[in-house]
Structures are given as C-alpha cells and as structure tokens.
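Provided herewith is a single structure, encoded as structure tokens, for subsequent inquiry.
One protein chain omitted, others in place.
The letters A and B name the chains in turn, as written, and every chain counts its residues from 1.
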Amino acid sequence: MSELLAIEDLRLEFDTFDGVLQVLDGISLRIAPSETVGIVGETGCGKSITAKSILRLLAEPPARIRSGAIRFQGRDLLTLPEREMRRIRGSEIAMIFQDPMTYLNPLFTVGRQLGDVIRAHGKLAGTPLDAAAVRARTLDLLRQVRLPHPEHQLGTYPHQLSGGMRQRVLIAMALVGRPALLIADEPTTALDVTIQAQILDLIAALVQRLNLAVLLISHDLGVVAKVCQRIVVMYAGTIVEDGPTAEILNRAQHPYTRGLLQAIPRLHGGQAHLSSIPGGIPDLLAPPTGCRFYDRCPIRVDRCRAGPPPLVAVGPAHRVACPVVVAQRGAVLA
Amino acid sequence: MAAPDRPLDAAAFDEAWWQRHGPKIRQMRIYWHTYRRSASAMLGLGIVGIFLAVAAAGPALVPYPEDAIGAVHMAQKLLSPSAAHWFGTDEVGDDIFTRVVVGTRLSLLIALIITGVATLIGVPLGIFAGYRGGWLRELIMRVTDVFLSVPALVLAIAIVAALGPGIVNAMIALSLVWWPGYVRLIESKTLTLKNESYVAAARLSGASTARIVFSHILPNCLSPILVKASMDMGMAILGAASLGFIGVGAQAPTPEWGAMISIGRNYLPIWWWYVTFPGLAIFLTVLGFNLVGDGLRDVFDPRSRGR
Partner (left out) sequence: MPDAGDNEILRLRQLQKHFLVKTGRFESKRLRAVDDLDLVLRRGESLGLVGESGSGKTTVARLITGLEAPSGGEIRFNGRSIGQLSPRERRKMASEIQMVFQDPHSSLNPRKTIHDSIAEPLIINTPLRGAALHRRVAALLATVRLDHRFLYRFPHELSGGQKQRVCIARAVALNPKLLVLDEPTSALDVSVQAQILEFLRELQRELDLTYLFISHNLAVVRYLCERVAVMYLGRVVETGPTGTVFDHPQHPYTEVLLRSVPLPEADGQSANAAVEGDLPSPLDLPPGCPFQTRCPKKFGPRCETELPRLRAVADGVLAACHLHDASGSSGAEAAGAAAVPTGG
C-alpha cells in the first residue's frame, strides 16, 4: 500500500434546527507516507470537518456519515470499533488544533501533562515506563520541539507560557506516540507572524527528521504554501482542485482558486484592485445539484448544473472539478 | 453618495409591521421550540401552569370558602379524605382542600413579591458595582458578602424576630435576605459585558452611563435574571413555608402551607393527611419552578445542555 491515508468519496450531513446540512459531498483525498498536504478553503468549506472525521472526533448525532470510507494503512477507520479508534488516535494519527490554551489543563505543569501522555502510551504499547524513562522522554520531546530551557519548562504551567510555546508543547504531545500522520487544524492562526514562522519551520523540520506525513488545514494560502508539497482546495463541501503547490499557485485552473488568488493582497504590492468573488456560499440545507460554485462562477455554462463535476486530471497529479476547464485544457491521463 | 439598492421614498419607511417585528417574533419562536424539546421543562411548565390557574380561579370555586378564613366545625374535625372533603379536614373541621387551594394564591403572591423586591434591589446594585468599579464596587460587594455569609433562613428568622411575627414581616425579611444573590450574579455578568466591543462603540458614540446600562447591559443580563428568578420563586415559597412552619410567618387562621404543616405535624402519623397535602403542594410548586428554571437556562445557554 503506497498510501498512508485515503479518504474515499466521503459524504457527511449535519442535523441543525433548520434542517439537515449537506456538509461534505464526496471528498476523495490521498496522502502518501511522509507527504505534506494542505487543505485550503474559506469558512464553511468543510476543511475542518474533514480533518475531524478522520479521527472520528465529530459527535455522531448531530453529524452523520452517509457514505464513504477513510482508509488508514489499509483499514477503514469508519468501520472500526471505538476501542480500536482510541488506539489509533494520538499514536498513529495525532492532531493539533488552533487554540493551544484550551487543549492544556491549566492545573497541571507541562512536565506532568506531557509525562501523563507518555506513560499512557507506554501502557498502551505494553512497555510501561518508570519515572526516569518518562522524564528522559519528556525532555527529549521538548528539545525536539525547540522549547528553550526544557528542564525549566517541566515545572511551568500553561498560563506562564506564550502562545507559541504552548503550541510547541502540544506538538510534543502529538509526537509521543510516534505518529505516521499529523493533522494540524489551523495551528498558527492564533499566533503572531514571527512566531508563526517559527512553528511552521518546526513542522517542516519534524517532517524531515521523523518522516512524518502532515495534513495541514488553513485558510491562509501562504501558510500552506510554505509547508506543503500538495494543496487541496475545498469549496462548500467539495474539492474543486488539487495538485502540487507550485501548480496550484502559479497555474490554478479552477475559477474559484483563481478568484481566491486574485483576492489575496500581495506583500510586494503592485495590485491596482483586489478582485473579489461576488455572491456567497450556497445554502447547504438545499445545495445545488450541479457544481456548488455555479452561482458565483464567471465561466459557467448550463452543463455545469447537470451534476456534480468530477475531479479530472489536467496535469501531472493536478486535478480540477470543472467541466469547462477540462474541456478547454483537455484531460490528461495522469 | 453611492446609489442605494432601492429607491428611498417616504412610503418605504412606513415599514410593514411584519418586517419590523418579524425577527423578534422568529426569535421567540426559536426559544419556544427549544424549550419544548425538553420533557422535564414542559412538565415544570405544566405544573406551574396548573398552580397559576388554581391561584387565579381556585378561591372562587372552592367548596367551603368559609373554611379558608377559619370557620370552626368541631363536629367535622380530623375526617379522613372522602368525597365530601378531598383532602380531609383539620383539627377545627376546616376542609384542607379549600385551605390548600386558597393558600396557593397566597404562596405564589409571597414568592412573586419576594423575588420581585430582591430583583429590584439586587440587579441595580449589581450593575452599578460591576460597571462603575472602584471603591463603590468594593463597598457593595463586601456588604453583599456579609449578607451571604450568614445562612439565609437564620438571618430571616432573626429579622422577623426583631420585627414581630406575621406574613408581611416574613416577606420583608425574606426579601432582605434574597437580594445579595442577584448582586453577585449581575455584577459578574456586567464585568464581562463591560468589555464587549459594542459597549465600547456605544461609549464612542457619546452614550451616557445611564444609556449604556439600560440599553446595552441590562437587556443582556435578562437571561440569567430570568433563570434565577424562576428558580427563586420555588425557593421563596419554601422560605415562606419554612418561616410559617417555625411559627414566625403567617399566623393562624391564614391558610399558609408552612403554617398548616407546622400544626399538622402534631397529628402524625394517624391523621396523616393534614401534613401530606400542604407538603405535596410545596413540593410540587418548588419542583415545577426549578424545572422551568432549568429549561430556561438550557434555552438561553445551549452549551449547558448535556450532549
């Protein structure tokens, strides 16, 4: 099996007061070992929900998986009993989130919290560790995440740390089980720019050193561009484009991706106007039957309404879900 | 100026009543639907509704109205529950059902007055303390702390002892004991609200403190006030009944539930109905109000709902 994770045609609904939201409509995604993949999209596109579904972190009501599979190293995670999922969570697949403060217990020191995770993993793996071994591993992990003065940090409490340092601690906790895949959901959104750069560098270094695969979720194309080899663009619960980073940034094909790129202000200037995409996301209670981007699309034709557009390859590993673009470029057998 | 989306003529500003009030009505309906989902909340509402109906119409419909004010029928004393006397009779022959029903209006009224006065004193003090801060806040909070450190009922008894027994004095005592709870609640809520951006925006618009308090802070405090007040209704009934039970509240022959239990206690266990029915009334009203309060809290703060 050459791929680590494969999401196959995932469809997910969500019960709300107003009705049933069609949140994910046929998401298919692959991650190879040691590969870094980024998912970008705006609010409501479903990127965070996709990430959480992998680890089955969504409460089953009100969320409901209608169909699809999530294969990790060959096994379908959606059919695993909860007991098995618990073994996978935190050891083979780890996840870090946006706001580090809410994921750390304010009552315990960093050393204690990290130590607890290490001890739990030791028991799970059948190799219980004594206090000295736990301490050694704790310090080792803190060094790996480049936390300054690790011995001193063992005794600090979360509120004494800055946002960047807390996120490093969480990354350390994620690495305890030596995961094959790290899912990072907006890990730097709440951090300052200079600290963000440090954390992204750290993630890139960890990828190299530990052969870690990373699935990075962000609304910021710059963040994803810095760390990821491949970018997946999501819109309203569907994947509209995916491909190598350079392809997406320089030769984006889907009208949504292009619209997004044109709306981003550039640090080095030179933009007379920022073009924005008119309209808003479709109502997920009653989404359109065809392409979900239809109402806002500058190149739409009647055919687009017929049915959901399939992802078709238009370049090496570069797929687009747009019949108009595919017709223009010609499909390429990847 | 940029061209507006639609022409603005005078007629457009006689907005249809529906457009103006539609969103508020929709909001109320959402609250109602959320409330309805909880079986316990609906049960509470049902219980409270029944008691409200009894309080309103009961006294006009009772079979023995003169028994409520202390008529004496020694020949019928301590009869067990029967078709003629659904809850039996007491030691002077009065129909207990009649007395319990008439006592409902009394108890609910007492609860309303106590809760109302406590709110009227406690909420303004809480907002004042939270918004103004400084030494005034310290003063208010420390006085509140003193009141809260004495067990409520003990303090109430002490006040009634000083004022003399009677239902009015019991109400005064309980109101004085109740307001500190509101101060605490509202002061902390105000502290949070003070830092919201819309309060800063109002200050920047030149709003006076009065306007900010009445227009921005108070409306956003209403949900916790409503929740606490509903629960307090039940607690106030219990408080009044407790004072009545001790004998410093309502005096005979007033048909107050607590006073009835106080006397009925002496007739246990043989003449069990004397204590049971007023006691049941207290239990049900307190339960009803507590369930309503819980239901309201779940409506206003969805996070507190168990998932």
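Rule of thumb we're sticking to: contacts are C-beta pairs under 8 Å (C-beta built on N, C-alpha and C of every residue); 3 or more make two chains touch, one makes a residue touch a chain.
Quantities reported herein were computed from a predicted structural model and do not represent experimental measurements.
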| item | value |
| --- | --- |
| Neighbouring displayed chains - absent chain, whole complex | A, B |
| From B:23, B:134, B:164 or B:269, residue that would touch the chain that is not displayed | B:23 |
| Subunit A residues touching the omitted chain (full complex) | 42-43, 148, 162-165, 192-198, 200-201, 219-223, 225-226, 245-246, 249-250, 259-261, 263-269, 271, 273-277, 280 |
| Residue numbers in subunit B that touch the chain omitted from display | 1-6, 8, 10, 12-13, 15, 19-24, 27, 196-198, 200-207, 211, 215-216, 219-220 |
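The rule is short, and it goes like this: only the chains that are shown with their structure count from here on.
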| item | value |
| --- | --- |
| For subunit A paired with subunit B, centre-to-centre distance based on mean C-alpha positions, whole Å | 50 |
